[in-house]
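One protein chain omitted, others in place.
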Amino acid sequence: MIDLSVKIGSLCLKNPVITASGCYGVGREYGELYDPSKLGGIVTKTITLRPREGNSPPRICETAAGMLNSIGLANSGVGAFIRDDIPFLRKLECARIVSIAGEGLDEFAELIRRLDPLGEIDGFEINVSCPNVERGGLAFGTDPDVVGKLVDSIRPLTQKPLWVKLTPNVTDIVKIGKAAVDSGADALCAINTLLGMAIDIDTKKPMIGNVVAGLSGPAILPVALMKVFQLHTALPETPIVGIGGIGYPKDAITHMIAGACAVQIGSGQFPYPMLPLDTVAGIETYCVIKGLSKAQEITGSLILPVK
Amino acid sequence: MIDLSVKIGSLCLKNPVITASGCYGVGREYGELYDPSKLGGIVTKTITLRPREGNSPPRICETAAGMLNSIGLANSGVGAFIRDDIPFLRKLECARIVSIAGEGLDEFAELIRRLDPLGEIDGFEINVSCPNVERGGLAFGTDPDVVGKLVDSIRPLTQKPLWVKLTPNVTDIVKIGKAAVDSGADALCAINTLLGMAIDIDTKKPMIGNVVAGLSGPAILPVALMKVFQLHTALPETPIVGIGGIGYPKDAITHMIAGACAVQIGSGQFPYPMLPLDTVAGIETYCVIKGLSKAQEITGSLILPVK
Amino acid sequence: MPFDTLSEVTAIQQIAEGTFRMILEAPEIAREAMPGQFAMVGFNSPLFDPFLRRPLSFSSAEFGRVEFIVRVVGWGTALLSDLISGEQIPILGPLGTPFPRPEGGAILVGGGVGVAPLLFAGARWKNPILLYGEANSEKLCHMHSVPCEIIIATEDGSTGLSGYVTDGLREQIDKCGGTVFACGPVKMMRRAYEIAAEMGVECYVSLEARMACGVGACMGCVIQTKDGYKRVCKDGPVFDAAQIDWEALDD
Partner (left out) sequence: MPFDTLSEVTAIQQIAEGTFRMILEAPEIAREAMPGQFAMVGFNSPLFDPFLRRPLSFSSAEFGRVEFIVRVVGWGTALLSDLISGEQIPILGPLGTPFPRPEGGAILVGGGVGVAPLLFAGARWKNPILLYGEANSEKLCHMHSVPCEIIIATEDGSTGLSGYVTDGLREQIDKCGGTVFACGPVKMMRRAYEIAAEMGVECYVSLEARMACGVGACMGCVIQTKDGYKRVCKDGPVFDAAQIDWEALDD
């Protein structure tokens, strides 16, 4: 029997596979295909204080081995979330992480205050990296001081795990990650989407209504692995949740080898809806083949060349 | 008759298509397939003062819609370049841009001093962005002050066009670009490769001998377009040479619509060796279809949505 | 409830210029599919070429098989057209909200390949009438069997009535009343809605938008309605035409 469970700080997941924010709703839709409780966890779409309509369509566009999205944090706000989605989350037997974003420190704090008492929530993912919101988006995630202050300000408000999701669109992701950890973040999640755009040469218009969008999918796997590796190397004690470019179970395993203790799967689900479940199975098979008794042993098992 | 010529500062190219540094040698090899003089220009592999062996193999690896490389600026040094490659460049009737990299300001200056007198060179591309060299690589390209100082220090040494090639691995490419332009750069080239890595799950080893590598190819087109668009928007008077992800002629056209006055084609040549030549033809066809008399009119023709 | 299955291509045949009919073995999906619903049809390509699946409406679902009518407009549809019987592709469905079953009569208005879901409705409902329009007779889909009364129009008059498919709509409504169901180019659907609205009958349209998940999870496929953004994949693809913000729709 392989022990698939992994620990992310104080939180124990039954396996290392989590669905990424914004690609899975709260699990209702894909829940018709398989039971989300079979996963290690889910991260909800990002919730904001007030409802957000989101950006003008078209919001998505296919690119080489990936896609652009500019959803713009469309969501019905924390009130509707508590009313409509919390009862659904109650039934899930996996880690339920709520992703939150605010336009200022107060909004983050207010979100935590309203959500912290709910037993249906096992942790928070702080989205400081969504490139699609004018305020509260890039500004937060690209400045280590601001990220530090943000985590400082919300850390006292909850005992639940606080994960900080990092943007790759920075010169030095380690600086931002370190600031978050120094202020008390329990784990770092990397990466969010890369800033990107696409243009229709016939109409000369951007393919995305909002012009600027976020690139995800297998195209970005090498970038994501690099960031996970950098974070794990610089902060070996910090749990890293690897996100980005997972299109097959083996890609999740590369994230773990690079240093992730768990992974999140986002747009890889769109062409391959059963990918999260197949990834759980794939990690188990890998352990069998490699003679590992625990999935945890995969984390950071990268063999570097001797110089 | 379509006028395909474009101006990049004082330099006039007969068409907007240039081959990118490191993917074309000096044109000798691909020159067996077609005459490089049919292109707008070529950028040589990056030349350093002393010969460089380059990084340990494996140096390349295929990824989803792209590739990683970690060549490590392998080249035989400026002396051998002058001896072996300048005679070859003499015969080319297109813009011959020499890419140079140094480990410090002095080395850049020394390179310019030795190369500037040569009539076979029509301009310099300053490579401050190669992620594969420990010194002189990332350090240069990620700090606007350093880039500014570098351009300041070499600008007086040559009257030839100075292009600065930017790395995408920064929080704000515009800052770096502006620093270069303020110090007298004639054009900005964007982008160099994205930092990335890949791992073999079977051996648990990195796929690249040097571990860290640069991602190129169609996978990065959306990122490259974004950077070109940002630079062109912030610096509308500065010529931008668009690089990154061009896999088909139409991709080059998207670069121009986003704001590039010319493009460079790198790894797209590997699966499609005739791509540069086909791109010249593709741009001409596009002008015909769109009723443009000059290829220059494509530059910056992006139609933004009215808010 | 949707199923994600690897389905075998039973038959594939060209039925008009650039248009083919594809039949897949997919028992679970066929059992549940209803007119107006669609599937996300994928590819067999390990390296993500193309990355996303393609939304396609069912044109029929019976005896454990589902049928699509596909017009080749890009690389994805071209790849599908190259499939051969016996090959397997992943399909996720049935998805989306079906057409509401009309109480009284139904007038189906299909422009181009938009006719696909209406053929399915035509086969399932009581005595509908199908107005089917194409640019010219080369594009006209050759039907192996027509499920209901059909009136054909071509823009160049090469087959059937001459002109737009909506040209005959007023007359049909006059004749038998009933609800209008339209699928095709945005301009055509909008015209159908305007005529229906003028004449005081209901109109439902099946809209298109680029999709990523197809199940309602990603919020990628929204269109503007009078009640805010709605997901084409989950809240649609069938919408009450009166709810659509037609000004905001590109054609």
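All chains are identified by letter, namely A, B and C, in their written order; residue positions are counted from 1 within each chain.
What we mean here is this: a contact is a pair of C-beta atoms (placed from the backbone, for glycine too) under 8 Å apart; a residue touches a chain by one contact, two chains touch by 3 or more.
For clarity, every value in this text was computed on a predicted model and none was experimentally measured.
Engineer: Which chains here would be touched by the one that got left out?
Structural biologist: Computed over the complete complex, the missing chain touches A, B, C.
Engineer: Among B:Glu62, B:Asp106, B:Asp145 or B:Asp202, exactly one should touch the missing chain; which is it?
Structural biologist: Considering all chains, including the one not shown, the answer is B:Glu62.
Engineer: Among A:Leu11, A:Val43, A:Ala64 or A:Leu302, which one touches the chain that has been omitted from the display?
Structural biologist: Touches the omitted chain: A:Ala64.
Engineer: Could you tell which one of B:Gly41, B:Gly123 or B:Gly217 touches the chain left off the display?
Structural biologist: Once the missing chain is taken into account, the touching residue is B:Gly217.
Engineer: Among the options B:Ile8, B:Cys23 or B:Leu39, which residue touches the chain absent from this view?
Structural biologist: Considering all chains, including the one not shown, the answer is B:Cys23.
Engineer: Against the chain that's been left off, what residues of subunit B make contact? List them.
Structural biologist: Subunit B touches the missing chain through residues 22-25, 28-30, 32-33, 45, 53-54, 56-67, 69, 71, 74, 217-219, 247-248, 267, 269-274.
Engineer: When the complex is taken as a whole, what residues of subunit C touch the one chain not shown?
Structural biologist: 45-50, 75
Engineer: Please identify, in ascending order, the residues of subunit A that touch the omitted chain?
Structural biologist: Touch set of subunit A with respect to the missing chain: 64-65.
FYI, only the chains that are shown with their structure count from here on.
Engineer: Name, by label, each chain that touches both members of the pair subunit B and subunit C.
Structural biologist: Touching subunit B as well as subunit C, we find A.
Engineer: Quick one: most central chain, C-alpha centroids?
Structural biologist: So the chain sitting closest to the middle is A.
Engineer: What's the farthest chain from subunit B if centres are computed as the mean of the Cα atoms?
Structural biologist: C
Engineer: How many angstrom lie between the CA centroids of subunit B and subunit C, rounded to a whole number?
Structural biologist: Computed value for the inter-centroid distance: 46 Å.
Engineer: What whole-Å value do you get for the distance between subunit A and subunit B if each is reduced to the mean of its CA atoms?
Structural biologist: 33
Engineer: How many Å are there between the centre of subunit A and the centre of subunit C, using C-alpha atoms for each centre?
Structural biologist: Once rounded, the distance between the two centres reads 35 Å.
Engineer: Two-or-more-chain contact residues of subunit C, please, as numbers and ranges.
Structural biologist: Residues 47-49 of subunit C touch two or more partner chains.
Engineer: Would you give the residues of subunit B that are in contact with at least 2 other chains, written as numbers and ranges?
Structural biologist: 64-65
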